[in-house]
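First comes the structure, then the notes that go with it.
Some chains have been omitted; the remaining ones sit where they do in the full complex.
Per-chain numbering from 1; labels A, B and C assigned in written order.
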Amino acid sequence: MATIGVLLTGGPFQYEHWETAVDIGDAALAKGHKVKYFFYLDGVYNPVSYQTFPDLDVMPKDRVQELVAKGAEIIACGICVNARGLQGGKDYVEGANVGGLPDFAEIVGECDRLVTL
Amino acid sequence: MGQKHVLITFNRVPYGSIFYTEGLRAAVGVTSGIDEHTVDLLYLGDGVNFCLKDVDRTDSARYLTTLAAQDVNLKAEKEALQDRNIAESELADDVEVVSRSQALELICKADVTIDF
Amino acid sequence: MSNLYLVDQPYGGNGVNLAVQDSDAVVVLIQDGVYLDVSGLSGAGRTVYAVKRDVERRGLESRVPSTVKRIGFDELVDLIEANKVVNFA
């Protein structure tokens, strides 16, 4: 069992990095690996819980929440969160936490592999 | 946990997006944690445009100063410079030109890599 | 443990350039990385993978060479576990 760190700098929708980041995490968790995400830059938009779109049942935030439910750790860069007006992540799905680059440094120290998307 | 050596690559031109400066902020963040990771900064492809001496460093100067204090300089790939007709005389003083083979050595030396 | 290059666009070409010279390189094309010309990699003897879903969505089944092995996320995670990840995505 390995610890896989994932740095995600892409937001939901506009670019599809978030989807690959989630798909890798899902597959890794299913194999029993530990997965730790750091959401940086536009990556911090992903866990906003009020996302809705006509005809779409599963939104990016739902995928984030599923990752948490399966045991993934999620920390978002607080400076990026507040720059984007997300007020400390107050509307984040449960389990998506706000921290800072020191948390990312810790993930770098802990992880066996780091994937950046 | 443990100290690691991190290679951060910069692949985009400066100013159309914020990766050129937020990548440096991340570099500072990574090196100032309790594990005291070390970093190399490698400019590849279009990223080498950041190494031009006349680039406005208003947004990035403080990160570069912090990193310079840890003896971290900017490494630019020679082949990328040549492809863009950028002469070494056009580069800033804190830029070191490395060959693609040396870039590859940096990859091999790193425990983890991050791309911006 | 080889160097596993994870390659997407717009700057995945930088990773490809390095992987061509890296005799210990394995390359995985993800997302728009599947549009990259990998003939140089194959010519240099590198193993190249592509995420199957990313090839299919883009309608590239007949355009991405058959020497490029299609993989799912399950296999991608195994590759990530077994190698050092070199990120260009």
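Heads up, the rule we're going with is that a contact is a pair of C-beta atoms (placed from the backbone, for glycine too) under 8 Å apart; a residue touches a chain by one contact, two chains touch by 3 or more.
Computed from a predicted model, the values in this text were never measured in an experiment.
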Problem set entry | Subunit formula of the full entry, expressed with the displayed chain labels | A x2, B x2, C x2
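Assume only the chains that are shown with their structure count from here on.
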For this session: Pick one for the touching-chains graph, please: line, ring, star, complete, other.
Result: complete
Exercise. Where are there more C-beta contacts: B-C or A-B?
Worked result: A-B
Exercise. Whole-Å distance, subunit A centre to subunit B centre, using C-alpha means?
Worked result: 25
For this session: Going through subunit A residue by residue, note those that touch at least 2 other chains and give them in order.
Result: 113-114, 116
Problem set entry | Of all residues in subunit C, the ones touching two or more other chains | 84-85, 87, 89
Exercise. If you look only at subunit C, which of its residues touch subunit B in the complex?
Worked result: 3, 10-11, 13-14, 17-18, 21-22, 24, 84-89
Exercise. Can you name the residues of subunit C that touch subunit A in the complex?
Worked result: 6, 8, 30-31, 51, 72-74, 76-78, 80-81, 84-85, 87, 89
For this session: Within their complex, state which residues of subunit A touch subunit C.
Result: 2, 4, 16-17, 20, 23-24, 26-28, 30-31, 33, 112-117
